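Take a look at this one; I'll ask things after.
Heads up, one of the protein chains got dropped from this complex, but the rest are sitting where they should.
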Amino acid sequence: MTPAASGPLIETRGLDARYGDFQALFDVNFEIAAGEVVALIGANGAGKSTLLRCLAGLLAVPPGTVCLAGQPVGGSAPHEMVRRGLALVPEGRRLFVGMSVEDNLRVAIDQARLLKVVSGADPWTLERVQALFPILKAKRRAAVESLSGGQQQMVAIARALLLQPRLLLCDELSLGLAPLVVREIYAVLPGIAAAGTAIVLVEQDVGLAKTASTRLYCMLEGRITLSGRSADITREQIAEAYFGAGHHAMA
Amino acid sequence: MQWLDALVQGLLLGGLYAQYALGMALMFGVMRIVNTAHGDLVILLALIGVSAATTFALGASAVLALLIPIAVLLGWLLQRLVLNRVLSADPLPSLIATYGLSIALQNLMLELWSADSRSLSGGGIEADSFAVGPIFIGVLPVLIFLAATVMSAGVDATLRFTRFGRSLRAAASDAEAASLTGVNPKRVYAMATALAVGMLGVAAVCQALRATVSPADGPAQLIFAFEAVIIGGMGSAWGAFLGAMVLGVAQSIGFRIDAGWGVLSGHLVFLAMLAIRPTGLFARRA
Partner (left out) sequence: MNTMTIDSMAATRAGSEAILVQRHSPSSKISGFLMLLAFGAMLSMPWWAEAGTMRAVVELSCYIAVAQVWNLLAGYAGMVSVGQQAFVGLAGYALFVLANKFGVDPFLAVGLCVAVPALVAIPAYALLHRLDGPYFAIGTWVVAEVCRLFASTLDYLGASSGMTLRAISQYSPEAREFGTVWLAAAMLLAIVGGSYLLLRSRHGLALTAMRDNPVSAASQGVDVKRLRFLIYVAAAAGTGLAGAVYYLSALRISPAAGFDANWSSICIFIVMVGGIGSLEGPLIGALLYFAADRLFGRYGATYMVVLGVLTLMVALFARKGLWGLWAPYVDAPWFALRRRLLRSSSLHPTRPQSPT
């Protein structure tokens, strides 16, 4: 393991991805360095979730197309990627229904220990995530299906953090949540990044994505159409990359 | 007193059925697979046990110690070689695959052991009984009942409190999310099947001690296990246990009414349960 971040933490090179006959990604080159927060925006069906799934090991891709710290890991099994320090907060939360909040978190704690995931100096513990999201302690015995959408999102994020990830992939955290709750959740992200975890944010809300990230990529129909520093990119550039050439102006 | 006797005998019979039902509840609750060869596996293990006992002059405890590891291995192999290939939302492949396996096993056993009934000798324990008030209770049925209770408690505790149990419940709830949380679903399923079939090792010894076994007996045991699980409510170890009790009592009472009505009464109670309370007595999400 190289001590200094001399290259990207994870990168894709010419990544193609298919669902059966349908090609979802075309020659995607994506990278993120340790501790960065990178946003991934685009319309529905652009391929954002597909890219995350490729990174997490849910889609079979050639090994060389996805590299983690220089090692080819494309197509590895998801639990293998967890062992290597990657965690995905899936779209729609995907909590373990029928189990309590604490049990949901314990699964992550168990597996992190079992897989011997190498954690940093200050590992995520049950107490630390409960400090981050106090609701997790208050409702620890409640069945997850009884929680509100925002609370479930907190459980999902905590569950991913407890895997001690070097790279946290967040797929549409704001989906279906009230703006106040979204703000509450996004408020904790800088702290997570500061602790050394790189974060990829897939977001529908372009404004939120811009302010929460240092760099962003925009995708359209399976291709990267724009990339750059979030602060430098203009609305016009985003609109063009988001909707494609020949779009008409909107508000 | 005849009815009290029937009740008690029924509960004790339920103990044996509970041992079959636990494994099935585990496999269906977790993987949504019904192993049609479930009953045949018990018979296979029992026949192996009986043969080992006669060939090596083993007592019942030694046979038990021998069968459990064999059963665990069988379960693990079953999952890795057969069931892992048929895990999907479509129930057809797993049903057909295990059905084919069931036919093959039954006939293989017929070839190897012939159709004769066999039983295991427990050194007299099969005949021991003690009196509780006006009723005579067999020692063996009580032991079987106690074993079933211990096994049910064990499975329930394992699911609730152990790392393995949590990962199993997670994989049952959402296999993909579980894999994203670091669980290796196929490995966890293999362990679950190994546990489920391992318990059948105990059931095999109990069955062989209490009654006779012959190669064609498998389907009947499968049906009893299935009825117990449905009556009790799916996804619950104690549900399977109590469902088995109800089934045992139904059969026992039916048998007292008319010798040919024992098994039929169990079926009728099962069908009535489907009509009245299809989710079972103790429905709980897996």
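Lettered A and B in written order, each chain numbered from 1.
Here, a residue touches a chain if its C-beta (ideal position, glycine included) is under 8 Å from a C-beta of that chain, and two chains touch if they have at least 3 such contacts.
The shown structure was predicted, so the numbers you read here are calculated from the model rather than taken from an experiment.
Visitor: In the full assembly, spell out which visible chains the left-out chain is touching.
Guide: B
Visitor: Write down which of B:Ala104, B:Val132 or B:Ala157 is the residue touching the left-out chain.
Guide: B:Ala104
Visitor: Among the options B:Leu4, B:Leu73 or B:Ile96, which residue touches the chain absent from this view?
Guide: B:Ile96
Visitor: One chain is left out of this view; which of B:Val34, B:Leu74 or B:Met199 touches it in the full complex?
Guide: Per the contact definition at the top, the residue touching the missing chain is B:Val34.
Visitor: For the chain left out of this view, which of B:Ile223, B:Ala240 or B:Ile253 touches it?
Guide: The single option touching the absent chain is B:Ile223.
Visitor: Of the residues in subunit B, which ones touch the absent chain?
Guide: Missing-chain contacts on subunit B: residues 28, 32-34, 36, 82, 85-86, 91-97, 99-108, 110-111, 219, 222-223, 226-227, 230, 258, 260-261, 263-264, 267-268, 270-271, 274-275, 278.
Note that in this section only the chains that are shown with their structure count from here on.
Visitor: Could you tell me the distance, in whole angstrom, between the mean C-alpha positions of subunit A and subunit B?
Guide: So the centre of subunit A lies 44 Å away from the centre of subunit B.
Visitor: Okay, in this complex, where on subunit B does subunit A touch?
Guide: 163, 166-167, 169-170, 173-174, 176-184, 285-286
Visitor: Within their complex, state which residues of subunit A touch subunit B.
Guide: 56, 58, 77-79, 82-83, 87-88, 90, 94-99, 103-104, 106-108, 110-112, 114-115, 117, 159, 163
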